[in-house]
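What follows is one structure encoded as structure tokens, with my remarks underneath.
A single protein chain has been omitted from the complex, and every remaining protein chain is retained in its original position.
Note that the chains are named A, B and C in the order they appear, and that numbering of residues resets to 1 at the start of each chain.
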Amino acid sequence: MQFTRLLSALVLMLGILVHAVGSNAQTVDDGTLGLLIQALAGENFDDTTRAVSDLVKSGDPRASSILNALSAGDLYVAKAGKTVFIGKRDGSDYAAIDPITGSKLAPVPRSAAEKIKVNNRLRRDIAAAIGGLTLMSDKADERRSAAEAILKTRDPESIPLLDKAIAAEKDASIKLLMNQAKAAAVLNSGATGEVKIAAIAEVSAGNSRDALGLLTPLAGVEGPVGEAARAAIDSINSKLALWNGIQNIVYGLSLGSVLLLAAIGLAITFGVMGVINMAHGEMVMIGAYTTFVVQQIIRTSAPGLFDYSLLIALPAAFLASGAIGVVIERSVIRFLYGRPLETLLATWGISLVLQQAIRSWFGASNVQVGNPSWMAGSFDLGLLTLTWSRLWIIVFALAVFAILQLLLKKTMLGLRMRAVTQNRRMASSMGIRTPWVDALTFGLGSGIAGIAGVALSQIDNVSPNLGQGYIIDSFMVVVFGGVGNLWGTLVGAMSLGIANKFLEPFAGAVLGKILVLVLIILFIQKRPRGLFALKGRAIEA
Amino acid sequence: MKAQNTLLYLDGVSVSFDGFRAINNLSLVLQAGEMRAIIGPNGAGKTTMMDIITGKTRPDAGDVYFNGDVDLTKYDEAEIALLGIGRKFQKPTVFESHTVEDNLVLALSGPRSAFSTLFHRQSRDEAERIDDILYTIRLSEKRDWLAANLSHGQKQWLEIGMLLAQDPKLLLVDEPVAGMTDAETAETAKLLREIAKTRSVLVVEHDMHFVRELDVKVTCLHEGTVLAEGSLDFVSNDQRVIEVYLGR
Amino acid sequence: MITQWFFTHVDRRGGVAIVLLVALGLLVPLSNLLLPVTSPFHIPTYLVSLIGKYLTYAMLAVALDLVWGFCGILSLGHGAFFALGGYAMGMYLMRQIGPRGVYADPILPDFMVFLNWKDLPWFWHGFDNFWFAALMVVLVPGILAFGFGWLAFRSRVTGVYLSIITQALTYALLLAFFRNDMGFGGNNGLTDFKDILGFNVQAGSTRSALFAATALFLALAVFVSSFIVRSKLGKVLVGVRDAESRMRFLGYRVDRYKLFVWTISAMMAGIAGALYVPQVGIINPSEFEPANSIEAVIWVAVGGRGTIIGPIIGAVLVNFGKTYFTAAFPEIWLFALGALFIVVTLFLPKGILGVYGSWKARNSDHVARKKESAPAAADETLQIPEPQAAE
């Protein structure tokens, strides 16, 4: 402990000495470097941090690779002899590399070495430090990340470095980033007056969120700097306020499309066929589990295909859920037409069985369904961030809806379905094989639920309870929209989604949800047949 | 006003569903104690007219008066029924899981509030009236049957019986003889004429023989308006009526 | 005389049921209290409160059947009324704890103390008085049902639309009661009860008393519903169930009849809930879960919809099955339960009593059939509007 302190101090002096002596090649002899590196294996994070800065000050080119290894958690110290090495797990050993020479060392048994601990703060510092080192690097992306790192740390000490880099920089976008970083650093520094005001202008031109972070501390300051800061903050805030509205709508649509996906299959089995299908949620769940299975197979057999896993899962899920749907229809539902309540009972029983089946098959806990790369991450739309998965789900939901509409309105099958559901006796007397159509319709509804499961597996957890989480909302959507009308389902889902998102900010998530339910209840009073009720002389009695 | 001393008065009534005009500027007057037959092709708006009179459908425009001064458009089905307008449906609707007798008990005029029915005990004259009606509609020995087990004709009659039990001023009867044998048809005609002695009746019917047997003033509807009105012979000689309805 | 009056309002089955329940209400506690543990007829305390629990469920089922079986209103939210009654009773029991709570606060229940609430929310006042609480047990569900029904029935919300908004109702209440700010103990609910009317809720004698009370109230519920069903009002209700608009053309204010029976049923459910809480020793929001309400519907269907005692049989049978299966095959019992529901719907469409009924009907003429008031095949509860040009 004490020792390392002393050591590092000593090393520091050495380093500086070297600085002075070393004419241009900013390097230290291996011995010193070795000591510097050893210091990294400090007693606690503070020691390590200090050691890192020392290492950087040494300005040795090898430092960056060592620090990278450290922040990646690949730097180990042998219990015996306290020698530090870069290690990679290899069975019960570490494949060791000498950080100084980069040459291979004899593998070290896992038990004989321990990892040099890093935490978030340390990683930040290292990133910044490396930033300092790689700011002049000849690789564009290294320079970019370096600038970003400094933009995060706002370390005033890096200002001179930045000046040099900016002067040298060719790439406009990186230059902009560097200017941002510099401005940030300036704001963080002791600089005053014009310099800061200029920096404020520079900063507020960039990403508003970060800018707000930089400016808020200055708002309290007296004098022109403070005023400039306050003005900038106000303009940014007004911009944010506007974007909040937009965000609510976009997020509302995204929530709406999730509801739509969850409900659309039900809109067929329940809305069109009149089966109170309590097993609908389980069809969604089965779709999600199909995705899991597909991904498992791909992981083991063809990892390269992982990005296509969802595309492969879609038909698979459709067939899996669809097939189960057909089986259910043939074995149970078909005996219950005209007795909708019995369908509620039977399907409830079926849902219990399916849940338990999945539970005993895949286990009760969550299974992991990964995002393919094109689903991961997010992009900025003005000031709001929308994740790719959400965007794709919106697109997907609408696509499914459109396809379904076409299927029902334009194809022979769709025609028959409508015929059968509207007047079974007449349809059969016209030579339509109603049992066959029934099975297909129910299969279709279940299949759609299945592909919904593929999409939902990307944003929700895949467990045997998955279905239960969606069944109530789905029924709400279908009924709210008007039973037997797909457009109703679409509009219903979207309006519920948006309503939810506008209520959430001021009512809170919980109260918001309650309010939406109350709204549904009251709305049904006004339109007892839902949003898109069909008028005309529907026969009662 | 014109509506005075008429029993039922429709003037310039119109209604449309999703753009389709089911009733178009319809006017019709029924005197107290009158029986009227309504004929007309499908889609002429006969049933819709009944819906309007009984408050099931609200007209978009026009006046509907009962007893000269009661504006029917202001009341709902139940209230209108209590005002004394009874209705028999096109397809017989009786309470299948009740016995014939209970069907009549339900129809029997009397207090309709929840509590009075909860503690209701059947009085002697109620019992007698039920016996009479059962006799009139020839179902006395089937009084304990579930209505579900009656034949089609019998259901028609039971429903007419329920109308009688309601003892309304005006009966709206929609295709009473649909699916009846000629014998039954004749019987029904007799029964209706019987009823018409004491009450006003509005009969919708396709069956021309039946209408002839009733021999009353006839109104022919077409596309929601009155095409012709008068004695059956007069109407059936009307050129347009022949075009749209009879002549085919 | 009285017996004669009694039997004019209750059919044979109902009468038998009532007599049996009263007998049960007397014998079970006696056997539990008087007979020695060794005696084969001695019923252990845990069975007493277990059966007591079943009976409260049965009462909920009877209430549900009154609206669904006889009036065609399928409620997927009756659990809400049950739970509200339960909470009313729970609040009384909480107040009875008084200074014996862990924080020894004379007024505030424990959960309020550690969420450091300063004083009692207004709606908790009065619940220290049993009779006030008892009143609330029927009033709160009653008023909610009345308000809800008044809206829904007047604007003629029927069939599946009604079912779904009843579900929305119970779901909303579930979320609301989960919130700690509501002042009902959040997801932990109300628990750690000490005594009721001065008797220790844990004591065997109290349990037996509660059991007896439950049995008697259930008997009462059976009597009330068969009284309603056999009155002319009952005939009207069945009429509404089978042909609602026809009833209107006969001059009946259908909405009022529905409202009446709906409110009565809700109050019954409330009482059931109130009897349930002291016997299970906890009430929390999970009682509002839509799944519970659906299960209640299933009890009725299993037992026989549109019969007086079918729901009782169904509730007891299903819950007994649950108790048995969860202990016997904890890993796979859901298969058994699920299969039970499927089999019942496929092979006993009118429930267990329905089978008995149709068996009776087969060997006797249709005159006998009039006693069966099993629902008509055409079910009113789902009306998908069929597009239809005027005439």
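Throughout what follows, contacts are C-beta pairs under 8 Å (C-beta built on N, C-alpha and C of every residue); 3 or more make two chains touch, one makes a residue touch a chain.
Just so we're on the same page, contacts and distances are computed from a predicted model.
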Chain not displayed: protein name in its UniProt record ("Malonate decarboxylase alpha subunit", "Urea ABC transporter substrate-binding protein", "Multisubunit sodium/proton antiporter MrpD subunit" or "cytochrome-c oxidase"): "Urea ABC transporter substrate-binding protein"
Touching partners, among the displayed chains, of the absent chain: A, C
Touching residue (missing chain; options A:Thr385, A:Thr411 or A:Ser429): A:Thr385
Per the touch definition above, residue among A:Ser103, A:Asn120 or A:Thr300 touching the missing chain: A:Asn120
Candidate in contact with the missing chain, chosen from A:Gly193, A:Gly213 or A:Gly338: A:Gly213
Residue in contact with the excluded chain [from C:Phe193, C:Phe217 or C:Phe341]: C:Phe193
Subunit C, residues in touch with the chain not shown (by the definition above): 44-47, 49-50, 53, 99-105, 110-111, 113-116, 175, 178-180, 185-189, 191-194, 202, 280-282, 284, 286-287, 317, 320-324, 326-328, 330-331, 333-334, 343, 347-348, 352, 355, 359
Touch residues of subunit A, complete complex, unshown partner: 45, 73, 114-115, 117-121, 123-124, 127, 152, 209-210, 212-217, 240, 247-248, 251, 254-255, 258, 355-356, 359, 363-368, 370-371, 376-378, 384-385, 387-390, 458-465, 468-469, 500-501, 504-505, 508-510, 513
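We adopt the following convention: only the chains that are shown with their structure count from here on.
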Chain centre separation (subunit A, subunit B; CA means) in Å: 67
Set of subunit C residues in contact with two or more other chains: 243, 245-246, 389-391
Subunit A: positions in contact with at least two other chains: 536-537, 541
Subunit B residues touching subunit C - in the complex, by the definition given at the top: 17, 20, 22, 42-48, 54, 56, 76-79, 81-82, 86-87, 89, 93-99, 102, 105-107, 112-114, 117-120, 144-146, 148-149, 162, 166
Partner subunit C, residues of subunit A touching it in the complex: 271, 274, 276, 278, 332, 335-336, 338-346, 348-353, 355-357, 360, 421-422, 468, 472, 475-476, 479, 483-484, 510-511, 513-514, 517-518, 520-522, 524-526, 528-530, 533-534, 536-541
Interfacial residue positions of subunit C with respect to subunit A in the complex: 74, 148, 151-152, 155-158, 160-161, 164-165, 167-169, 171-172, 175-176, 178-179, 243-246, 290-291, 294, 297-298, 301, 305, 331-332, 334-335, 337-342, 344-346, 349, 377-379, 381-391
